[in-house]
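Structure first, commentary second.
== chain A ==
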Amino acid sequence: MTPAPLSALFLREIRAARRIGGGGTMGVVFFLILVTIVPFAIGPDLNLLSRIGPAILWIAALLATLLGLDRLFQADHEDGSLDLMLTGDTPLELIVLVKCLAHWTVTGLPLVVAAPLFGLMLALEPEALFGVTISLLAGTPALGMLGAIGAALTVTLRRGGLLMAILVLPLAIPVLIFGVSAAGAANSATTPFMTPFLILCALSLATLAAAPFAVAAALRHMSE
Partner candidate 1 sequence: MTDRMEKAPFPETRLIASGLTLRRGDRLLVEGLDFDLANGQALIVTGPNGTGKSTLLRGLAGFLPPARGRVRGIFAGEEERGAGALAHYLGHVEGSKPALTARENLHFWQSMLALPGLGSGLSPDEALTQLGVPQVAGLPVAYLSAGQKRRVGLARLLIAPRPIWILDEPLTALDAAGQDLLNAMLRDHLAAGGLIVAATHAPLAIAARQLSLGSREVAA
Partner candidate 2 sequence: MNVAHLGFILASYIIAIVAIGGLAAGIWLEYRRLQRELAQYGDAQRERDSAP
């Protein structure tokens, strides 16, 4: 009995990601180097770093997520699988959702796992570490889906990665704002943790629901 198409697709994405480019490690290494270079610019003063720690981690996670996304559809476009999936029985929207889920598991999740570790390098207190990790867990799916829209729009372009970042970053501003404020709630006495965090979750769920349609539409028009 062949497995359901979507689980077969999920399996294929995970296997292909692991075989070339070492899966999610590239994103984590990029995350590490971003967190490393900030103190070189700002200086090794630990209490300054811990104050802006959540912001550094969020910006690094945002850029690391975008990094891995430009090949999300381009690889399939080049080897012809994208066309064939159009002829499949499963709707393209579901295929896109599963691909983004697989991509998030391979690149997004390792970022969330690595965030507290790198937070230690920025001298964050345990509550701030927890705040950053949970807010990243809630925020990275939204970043992934927004990035997928950019990836679909630039699927036929040779050097689409840069353009994609320019297209997607403005869309990601709300996620960044609520993510950082939720993450930084432990430092600042004023903002509570729950309010920005719940808005962040709402943003993520809304993006998960809406973005696949935009991505599918973009892929259909782009792959002519």
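Candidate selection criterion: all candidates are chains of the complex that A comes from, given by their letters.
Simple rule for what comes next: contacts are C-beta pairs under 8 Å (C-beta built on N, C-alpha and C of every residue); 3 or more make two chains touch, one makes a residue touch a chain; residues count from 1.
It should be emphasised that the depicted structure is a prediction, and the values quoted were computed from it without experimental measurement.
Trainee: Touching chain A in this complex is which of the candidates 1 or 2?
Mentor: Selected candidate: 1.
Trainee: Where on chain A is candidate 1 touching in the complex?
Mentor: 2-5, 8-9, 11-12, 15-16, 19-20, 75, 78-81, 83-90, 223-224
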